[in-house]
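Every protein chain of the complex appears in place save one, which is left out.
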Amino acid sequence: MLTHIGIEPERLQFSWISSAESTKFIDVVTEVVEAVRKVGPNTRLVKNMVREP
Amino acid sequence: MRILQIDKKDWSAGLEKSRKDYTLIGPVKEGNNVSKFKELAAGEEPDFSITTTTMSPKSVVFPQSEVMFTFTTDSASADCNIMKVPEKSYSPRAVIGIRPFDAVAMKIVKMNFDTPDYQDPYWCDAYAACTFIGLAITDPEACDFSTSTGTGPFDTSGLDVLLVDAGDYYLAEVVTDKGDSWIQSASFDQEADAESVEILHSMRKEAKKKIESTVEFANIDKKETLDLYNEKYWDSISFPCLNCGTCTYVCPTCWCFDIQDEMAHKNGRRMKNWDSCMFPNFTIHTTGHNPRNTKLMRVRQRFMHKLKYHQSKYNMGIMCVGCGRCVTSCPVNIDIREVCKQMNS
Partner (left out) sequence: MHTYIDKIREIASRLLKEEAVEMVIGYQEGTLPMISPPMSVRSAEDVEKLTWSSHCCINLANYLTDIKGKVAVFAKGCDCRSIVNHIAEGKVKREDVVIIGVPCNGMMERRTISNIFGDEIEEVVEEADGTVIVRGKGREEKYQKSDLLRQCCRVCVHKNPVLYDELVADPVAIPEDIQRYKEVEKIEAREIDKRWKFFENLISTCIRCYACRDACPTCYCPTCFVDEAQPQWVGKGDDEPDVMTFHILRAFHTAGRCTDCGACVSACPMGINMRAFTKKLEKDCLDLWDWEAGLTSDMRPALETFTPSDPEDNFK
């Protein structure tokens, strides 16, 4: 649903990784990081605390 | 004070002119379902076709969420633990098209925020900045029972200027000096002739007559508080209630708020947010005990506070101006007029 409402799919990814699969873990994390870098800093659902009245 | 006549052709130009001295605020529609008071962008005009806005204009002085101050807990910062009020503008605001009952509601809310002992600076400064340019109600809505609550469609008591739509022109009854300043800023200067003044008076009578919804309060004042409190009807009145608080959020006289701190890393701010006696959270103690833990108690509290406690404790009248917003907005049609009828009987 997050994708449905417009959160970029790159930001939420799922994977099954067993504790024995260290190389898979590294690959997946690298992929995720690259994917998120590509979409850039998140602007959605980010709160601006210094919002003036 | 004086009464002016403003040709509708000159209205927009006058409004624009007054922008040099005032921020303009007025009723606008947001989509099909909602109307509220908002700051009018350049060229935007207040929408006089709306009689009762969905949200009351109380937010003009009492926003739903307001930052009271910000702070940082970062010991490396020179401002560590120092509370800073954010820069706020209290330059003059003209609230154009506020309806008479809503302006009266402002005065009721004032009793809470501006007392001899304590003054809420945020509220008081915002209120002082406002000039209320009211618009008389010539075509009252069905749920408007403002004549019963001591105000009415042409009431000037909360206003600085009262505008009356008389067809091709507006009649402007200047009530206060503050109002006169706005009129001058807008360069409206044509005095109304005797005939127009006559028209204003007859329209005032007409409009009052058009309000069909009436409510009696007299007996509520006479009855014993505890008798009212223990009445059986609270059960049936409160049964459908969802405790959603809509009635209190749309009400121009409801003034309750909650204080919340929000932190992100080491930066924080303190917020003043609307709250509602209809929410279970409103009264819950830190121990977990909640003295008003049932919906019946909460519904009873709302009506007793508005219609009984305020009058019997402070002798300051009822806290309802009869705008009818809670009647039309309540998802389950809990109707204050019906409740009054039962309480008054």
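For clarity, chains are labelled A and B in written order, and residue numbers in each chain start from 1.
Here is the rule we go by: a contact is a pair of C-beta atoms (placed from the backbone, for glycine too) under 8 Å apart; a residue touches a chain by one contact, two chains touch by 3 or more.
What you see is a predicted model; the values in this text were computed from it and never measured.
Visitor: Give the residue, chosen from B:141, B:165, B:180 or B:231, that touches the chain omitted from the document.
Guide: Only one listed residue reaches the unshown chain, and that is B:141.
Visitor: Going by the contact rule already stated, which one of B:23, B:54 or B:342 would touch the omitted chain in the full complex?
Guide: Missing-chain contact among the listed residues: B:54.
Visitor: With the missing chain put back, which residues of chain A would touch it? List them for me.
Guide: 1-9, 13-16, 28, 31, 44-48, 51
Visitor: For chain B, which residues touch the unseen chain?
Guide: Residue positions of chain B that touch the missing chain: 30-34, 54-55, 64-65, 141-143, 236, 239-240, 242-246, 249-250, 258, 260, 262, 271, 273, 276, 279-281, 327-329, 331-335, 337-338.
By definition in this document, only the chains that are shown with their structure count from here on.
Visitor: Mind checking the centre-to-centre distance between chain A and chain B? Centres are C-alpha means, answer in whole Å.
Guide: Spacing between the chain centres: roughly 44 Å.
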